[in-house]
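Written below as structure tokens is the structure these notes are about.
Only a single protein chain was left out; the remaining protein chains are all shown in position.
Our next item is subunit A:
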Amino acid sequence: MAVSSRRLQKELMDIKKEGTPVGIELLKADDFSKWILSVEVLGDTVYKGEKFALMFRFDNQYPISAPAVQFVVDDKWSAPEHPICASILGSEWSPVLSVVSVCVTIQSMLASCKVCPCLTAHTRAALLTGRGFSSA
């Protein structure tokens, strides 16, 4: 089994056993190449109550290489490229991070209004209309 599948299997088991932190939900994890999670912004901020869907894509070197993470815009998940400008997904990526911890970081980025420039008003509108994912 590739190192990525082995690790993702463990992360999946951990999510199933321990659950996810408040505001974070696993929507889709059918394989070990692409997962979808939703992140709800907590606290009193401009994004209060908004829910964003994040798509994670993994290559077979994950977690040695970082996952590609982007906002998902519609329910076909055919999102235009909205890569997230978080340093932990670039030069500061470390295999110590996991799918859930990346979500937590993005959640707090959004909550502290340190929004990456790619999340423009237009994107936000698209993200909001794209809500309503179900984990079914």
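Annotations
In this section, a contact is a pair of C-beta atoms (placed from the backbone, for glycine too) under 8 Å apart; a residue touches a chain by one contact, two chains touch by 3 or more; residues count from 1.
By our rule, contacts and distances are computed from a predicted model.
Set against the options "DNA-directed RNA polymerase II subunit RPB3-A", "ubiquitinyl hydrolase 1", "Sedlin" or "V-type proton ATPase subunit a", the UniProt name belonging to the omitted chain is "ubiquitinyl hydrolase 1".
Residues 3, 6-7, 10-11, 14, 61, 63-64, 91-96, 98 are the ones on subunit A that touch the missing chain.
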